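The structure appears right after this line, and notes come after that.
What follows is an incomplete set of chains from the complex, kept in their original frame.
For reference, chains read A and B in written order, and residue numbers begin at 1 within each chain.
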Amino acid sequence: MGNCCESMGPQKNTYIRISLPAVCFVWQIAMVLLFGIFIRYNEEADAHWVEHKQQHNLTDIDNDFYFRYPSFQDVHVMIFVGFGFLMTFLKRYSFGGVGFNFLIAAFGLQWALLMQGWFHSLDQDTGKIYIGIENLINADFCVAGCLIAYGALLGKVSPVQLMVVTLFGITLYAVEEYIILNLLHCRDAGGSMVIHCFGGYYGLAISWVLYRPNLHQSKHNEGSVYHSDVFAMIGTLFLWMFWPSFNSAITNHGDGQHRAVINTYIALAASVVTAVAISSMFHSKGKLDMVHIQNATLAGGVAMGTSAEFMISPYGALIVGFFMGIISTFGYVIVTPFLAKSLKLQDTCGVHNLHAVPGMLGGFIAAIVAAFASDSVYSHQGLINTFDLTGEYASRTMSTQGGYQAAGTCVAMAFGLIGGAIVGLILKLPIWGDPADDNCFDDEAYWELPEEEEETIAPVLEYNNHMIQKHQDIAESNFSMEEC
Amino acid sequence: MGNCCESMGPQKNTYIRISLPAVCFVWQIAMVLLFGIFIRYNEEADAHWVEHKQQHNLTDIDNDFYFRYPSFQDVHVMIFVGFGFLMTFLKRYSFGGVGFNFLIAAFGLQWALLMQGWFHSLDQDTGKIYIGIENLINADFCVAGCLIAYGALLGKVSPVQLMVVTLFGITLYAVEEYIILNLLHCRDAGGSMVIHCFGGYYGLAISWVLYRPNLHQSKHNEGSVYHSDVFAMIGTLFLWMFWPSFNSAITNHGDGQHRAVINTYIALAASVVTAVAISSMFHSKGKLDMVHIQNATLAGGVAMGTSAEFMISPYGALIVGFFMGIISTFGYVIVTPFLAKSLKLQDTCGVHNLHAVPGMLGGFIAAIVAAFASDSVYSHQGLINTFDLTGEYASRTMSTQGGYQAAGTCVAMAFGLIGGAIVGLILKLPIWGDPADDNCFDDEAYWELPEEEEETIAPVLEYNNHMIQKHQDIAESNFSMEEC
């Protein structure tokens, strides 16, 4: 036993009794202080609303809350149950999948409220960030970027490292989002660019820096069991079902939300059918692979993130979903193994195929759709409304807008790759309590586990011992007989 | 091994590597073409809305989206998680239960948008189908009929057959819906008739035609294990909780949706209590059976499908739920085994007890409730509003309406039985890759499975081998000693 450990070099230490509580407390206390200094309710959530609405002749239903709350709750489910359960597929890492997802999302959304607040909702006069339901949705979106990155790192990092990934991830997200949405004035309601493309490449870059040459030592745990695959389907389905809410949550009231839902619903349906087709084609007897069903079926939703609010038309959405299901499944079958070998890129959940590539393609598709947008299709007012071509952007042509959309996609990718590489280097410091190569994909490292095996096997072992004892007795009696 | 196969006649072949991708691609491409030709956004989802609402003096909140979207998402969850997880109860068919449900629902809703669009939303001038949120809900409803049918076939058909079942099921549904809702001018908001009664009998008729005399050879897989029953409860509960949304999703704005929710909520509560009572009564020690809890508790929601929007009154809803819980549980205990023996009807999920019979009864109950509807209970305007007695139907008496409602139920049943029988005959062709009688209820046929058993048992086997080797050594040493 000593031998096998020595041969691997110095044994890693997963002791996090000091570092994890320290990080949690320091950061949570920082959040309390910063919230105290900066964050206040916006006018629709403040008790002054009752006077405000009288002055402005509004009714309660005009409160943005009623336009966005149902979508917010759906997005919330995607973040915590969707991403969380999607990552329970590993046979011995379900606690870490759903549990660490919970931790980093809960921490990340607080930091996101601040970071996004400073960039988008800071009142210059009072120096306060005024938050409402839309800020909560955006905080959830921001967290999604980090959870996507977690998918590439699943089972190979410690919770302390994940807190670091989240802190930097949220920060990078807020900056790239500011550049893309405000400086470039792109549209990206469902975040193909700012969420999926950024989050995917961010995770991949970190994973690439943290390459583990001896990860094969954990091979026995890097797979699913029957029921863990069923658990993962809970994640898949809640993501799939609520994706229309994700892409429509912060689009324009009225036709904007309505159209984003229709487009996403249609694109996702096509992804399922083509993902099944490709999955079956690549198996010698046509059997389906759960990995594809759990992931590639969602690719249509990722790719519709930016263009869901555009007049891409129902068949346009169907075509996007059609090809994304194919490309994503193809990625799982061919590209991931190739990247693992040639690029030394260990991507546990295949976020390359589900988020990075479909997100990037979604950004470019939207650039094309935007470039061809016209008054005749959108109506004059509709075009201005959809692309927010007011103020200094009133004179921007649609082909220019398309160019900026494409540039935005590149910005997201660059932020993901460069930011991820830097964060990866930080995570290489030997202070984070990450697991050894033969200890990956195993909840044992960070969770008190119930003693399951024993329970199942106990009666068998007992029976064995009994029978073996019996035969030992016979054998020994033979032996003793001979002696006499 | 060869012997046992030969004795069953020619071995079935579950090779679907060509047929499944072919069907998926051909039909998905057909969808793209037909969507391109026919489907457009309706005015509330089109970017022209911003001009339209100004012209018509509307506000954003008047968009039908805000009246129906929360219900739509709940219905969506019922279709994919509700039906999907309800069918994971079999010990080795959870992948097929939730996975094929996913596939056929995603394909079916596309075809439903077209079929229902041609019948209900086709603009005669432009030849286009204009879709909005209500069309998405209706597409989900339409798919529900096919998923109910899947319940009767669970574990006994191939995914290719399921695609055929869905293609024809959606088609039949659209036609019977047109006859019932448009020609007979029935009300059926929650689809007791058009969804449950039709879907139930459609599945039963197919199952009856596909009767497998040697299905007992798969007996070892036709049951649940502890955790698969817990998974199925996820399906049950999401169906149960969101059924009020199902029955109210397309009812009239305002009191129509409000009342449908109350009635369904109440009926479902009563079903749970009486289903538990009957389940306990039929066990020698009063123990409960998970099959009843998973299914019969939902019967109240099925039966309230048509009358949920009527003034059936809260106690009326309670009485309906009361009897449906009893009838449905009774069906599982007595009727299903009887049908299996006498009618040779193999109904895996018991859709006869959960959908066919409660749906049919719900149709007739609604007929009676409609026949007794009066101005005093509904108010004059309320009666017209609830039963849409306008235009050519303005003079229809309520007893006539009741008669039409009853006729509609018979139409739904007839479409299910006759359509199902025909589709069943088509599915008997030996080209669909369905499993052999001893291969049913087993994901092995169509899914790449993780190797679970081995993992659990491996350490035991290893320990055994070790001990056995040891004793073999002792025994052998005895042996050799004797030899000397």
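What to note about this one:
The rule we apply is simple: a residue touches a chain if its C-beta (ideal position, glycine included) is under 8 Å from a C-beta of that chain, and two chains touch if they have at least 3 such contacts.
Keep in mind it's a predicted model, so treat the numbers as computed, not measured.
Shown are 2 identical chains; the number of copies across the whole complex in this structure file is 3.
Everything that follows uses one rule, which is that only the chains that are shown with their structure count from here on.
Superposing chain A on chain B by their CA atoms means rotating through 120 degrees, a value rounded to the nearest 5. Here the spacing of chain A and chain B, counted between their Cα centres, is 31 Å.
Those residues of chain B whose C-beta lies close enough to touch chain A in the complex are 14-21, 24-25, 27-29, 31-32, 35-36, 39-41, 44-51, 53-54, 59-61, 63, 65-66, 69-70, 73, 76-77, 80-81, 84-85, 88, 92, 94-95, 98-99, 102-103, 106-107, 109-110, 113, 131-133, 136, 159, 227, 231, 234, 433, 445-450, 452, 455-457, 459-460, 463-464, 467-468, 471, 474-475, 478, 481-482.
Interface residues of chain A facing chain B in the complex, by the touch rule stated above, are 61-62, 66-67, 70-71, 74, 91, 223-230, 233-234, 237-238, 240-242, 244-245, 253-255, 257-259, 261-262, 265-266, 268-274, 276-278, 280-281, 283-290, 293, 297, 311, 313-315, 318-319, 322, 377-383, 385-386, 453, 456-457, 460-461, 464, 468, 471-472, 475-476, 478-479, 482.
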